[in-house]
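Note that this complex is displayed minus one protein chain, with the remaining chains in position.
Up next is chain A:
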Amino acid sequence: MRCVLGAARVLEIKGEMKDMTKDTSAGAAGRRRAVSGDPLGPNSEIGRKLKQYYDELVSDQVPDRFAQLLSQLEQADPARKKD
């Protein structure tokens, strides 16, 4: 599975991830601002449906393949301490 990841794409993503990790403190302020007069808030039909749609997806049961995948990655991790 790992072999399919092209080096160029990995680098591209690495660059973007550096940007991502910089600062997330702006998030809280944005969220507070969103409370009043929020066009997607609970008073909006679109807002309610969006949340309903998304919550249904989030609550979908996670297939076992993902836990298995993480275990495999852990086993294959070259830096993992052998004990």
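What we mean here is this: a contact is a pair of C-beta atoms (placed from the backbone, for glycine too) under 8 Å apart; a residue touches a chain by one contact, two chains touch by 3 or more; residues count from 1.
Keep this in mind: contacts and distances are computed from a predicted model.
The chain absent from the displayed complex carries the UniProt protein name "RNA polymerase sigma factor", chosen from "DRTGG domain-containing protein", "RNA polymerase sigma factor", "Phosphate transport system permease protein PstA" or "Extracellular solute-binding protein".
Residues touching the missing chain, restricted to chain A, are 1-2, 5, 9-10, 12-14, 16-24, 26-31, 34, 39-40, 43-47, 49-60, 62-63, 65-67, 69-70, 73-74, 77-81 (touch as defined at the top).
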